[in-house]
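Missing here is one protein chain; the remaining ones are kept as they sit in the complex.
Letters A and B mark the chains as written, and numbering starts fresh at 1 in each.
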Amino acid sequence: MKAQHQCGRQTWKFLHDIRIQGSAVAVGPLEGEGPLAAEFDHIHPDMYAGQASWEKAERYMMYQAVQTAIKKSNLLESEIDIVLAGDLLNQTISSNFTASQLNIPLIGMFGACSTSMETLSVGAALIDAGYASYIIATCSSHNCTAEKQFRYPTEYGGQKPEYAQWTVTGAGAAVVGRGGAGPRITHATIGKVVDMGIKDPFDMGSAMAPAAVDTLSTHFRDTDRMPSDYDLIVTGDLGKVGYAILKDEMKDLAFEMTPVYNDCGLMIYSPDQQVFSGGSGCASSAVVTYSYIMNRLREGSIKRALVCATGALFSPVSYQQGESIPCIAHAVALEAVEEV
Amino acid sequence: MGQVAIAFLVGGVICVIGQALLDFAKFTPAHVMSILVASGAILDGLGLYDPLIEFAGAGATVPITSFGHALYHGAWQEAEQNGVIGLIAGIFEVPSAGISAAIVFSFFASLIFKPRG
Partner (left out) sequence: MASSVKTRNQERLAKAQKAYNERAAKYKPKPPYLKNMTKAFLVGGAICAFGQIISDFYIGFFNFTKETAGDSTVATLIFISILLTGLGIYDKLGQFAGAGSAVPVTGFANSMSSAAIEHRAEGLVLGVGGNMFKLAGGVIVYGVVAALIVSLLKWLIIKV
């Protein structure tokens, strides 16, 4: 029994003219030296962003991204009805403190590195259903806070394998509302948790790829579209290893991804930057989507994009206890449409 | 000079064993260190580590295996003097300099340095 906005069990079709009103991004120094540097609103010259700790730096970047996105939307903070926010840290602490600085009701969400599209899709749904006029969706990650929480102290001399990934330092925010000339959010596919038994916390690409395969193939089936219907399809942070796995697994399902497929974790850094297998973290998909992809959609050089953010839903305790890594992926379809 | 070269070789070999445990057996660094330190204690108990130190000098005293050897040595020495309870009482006696130095210097480092990421 399909509900009004459903096309398939997992895919939402937005019936109103839901658009990005403005988006903004703040990043750290490594990202600011990458190929997309010109697209970013704020680049910090060091990992502390002028703050006293890594944790304070992360929430400062999130706050910056939110404020700039609101400004670029030509709105006031008081006009935004809800902030949907998430990050990688325990209790999504960066989001909590950022929201405490805003005078906007908070819905905190955790999707690990899939949080960007998780918050964007739920935010769009709230507007489509008439529960909010404007929302802001935001997420952040920071290389040092993530290493400190999930892996090793940052000055530790442990040797990371080649297939490990580099948590992106940054935050992205997007204001969503009805009407305007911005990119339109047409569909969202909410992912199921997929756990294919990968246990190595340094091998997240392999762990997350099956979740992305599941969500993307479900999206295509629900919307009756093929990869070629999009100008660009990106995953959030599968990195070199996950990217290769996804391409082949999708091909086995008769979805040819190659001409349009890229991964945000590969786009954000140049090949000569020492980032192992590519970027990861909430900011990986957020930072690339809310700058580069939004700009190309506004220009019209990309007409239709599908952003599939991928998350590894593990904790520092779970992998120490020998558990595998359950993953999830959420996809949002964006379209460049003339103002209505 | 000869002793320096032997130290280089033996120390290098012990590190290669550690690297093999990391790359082939896929242990984490913390696991590898725990295995090596326990091995040092066991080898010393079997009477094999002291001759290695005689031969290789720093090549055997600098790797973490030597820490296990020192722990065993401390326990055994104390037990020879004071009976079986000496085993527990003497453990930290020999490696005390290393442990104390690591604690004190780490503490001061935390006061002086900020992590750089």
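The criterion applied here is as follows: a residue touches a chain if its C-beta (ideal position, glycine included) is under 8 Å from a C-beta of that chain, and two chains touch if they have at least 3 such contacts.
This structure is a prediction, so every number in the text was calculated from the model and none was measured.
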item: In the full complex, displayed partners of the excluded chain; value: A, B
item: Options A:Ile93, A:Leu106, A:Ala181 or A:Ala244, residue touching the unrepresented chain; value: A:Ala244
item: Subunit A, residues in touch with the chain not shown (by the definition above); value: 52-55, 148, 152-163, 195-198, 203, 206, 209-210, 241, 244-245, 324
item: Absent chain, residues of subunit B that touch it; value: 3-5, 7-24, 29-42, 44-45, 57-59, 61-64, 66-68, 71-72, 74-76, 79, 84, 87-88, 91, 97-99, 101-103, 105-107, 109-116
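The rule we apply is simple: only the chains that are shown with their structure count from here on.
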item: Gap in Å, rounded to a whole number, between the CA centres of subunit B and subunit A; value: 46
item: Residues of subunit A that touch subunit B when the two form their complex; value: 47, 54, 143-144, 153-155, 158-159
item: Subunit A partner contacts - residues on subunit B that touch it in the complex; value: 22, 28-29, 115-117
